[in-house]
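Shown here: the complex without one of its protein chains, the others still in place.
== subunit A ==
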């Protein structure tokens, strides 16, 4: 067993620097690497590029890094829930590259799987395809999209073991598995870190080979963005 465990978030983020590109898992606030984000805020590194489906809300998730003006560029598919984001984008402080959600996921997966680029029909004929190579296959048009390149991927899983094997819970899975192994260094924070052998190999979602560092997250607030309920009859 190759042990991927690090003691804490500080060790897990060793080597992050100004100007780097980070992938961050999560959909909305669901399944975001809360501990890594807090540490990035604490470290105060600047000019970072974030690849993340969303940009958090004003006072949580990536919104914390935005408030601190630590982000230079966001690559996302949907950024609607964040006023500070909109302000920085419209004023030109923040560079934003909006990418179709499926393309965003596949650009991560391509990096993980060793594909330099792929063709997708998404965005053909729209401004997303401007300046990109297009090609016809079987009478339908496709856009060539390159794989992402990133320095660190920060992901959040439910359970993990010392070998870096990961299991996700519910829809907190989302982009997290696609980002594992898609950056130079993948850092996984887990709710429960277990000894090797504790997880059934049949149930592993992401094998430890895709993860360089794993640590037990100190706290997970798991804030709910839209609490919707029904009444008991």
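Before moving on, here are some points about what is shown:
The rule is simple: a residue touches a chain if its C-beta (ideal position, glycine included) is under 8 Å from a C-beta of that chain, and two chains touch if they have at least 3 such contacts; residues count from 1.
Note that contacts and distances are computed from a predicted model.
The listed options are "CoA transferase subunit B", "ABC transmembrane type-2 domain-containing protein", "RNA polymerase sigma-B factor" or "Branched-chain amino acid transport system permease protein", and the UniProt record of the chain not shown names that protein "CoA transferase subunit B".
Contact with the undisplayed chain is limited, among A:33, A:177 or A:217, to A:177.
Within the complete assembly, A:53 is the residue of A:21, A:53, A:165 or A:212 that touches the hidden chain. Interface residues of subunit A with the unshown chain, by the touch rule above, are 27-31, 53, 76-81, 86, 89-90, 96, 98, 100-106, 108-109, 120-128, 158, 168-178, 205, 222-232.
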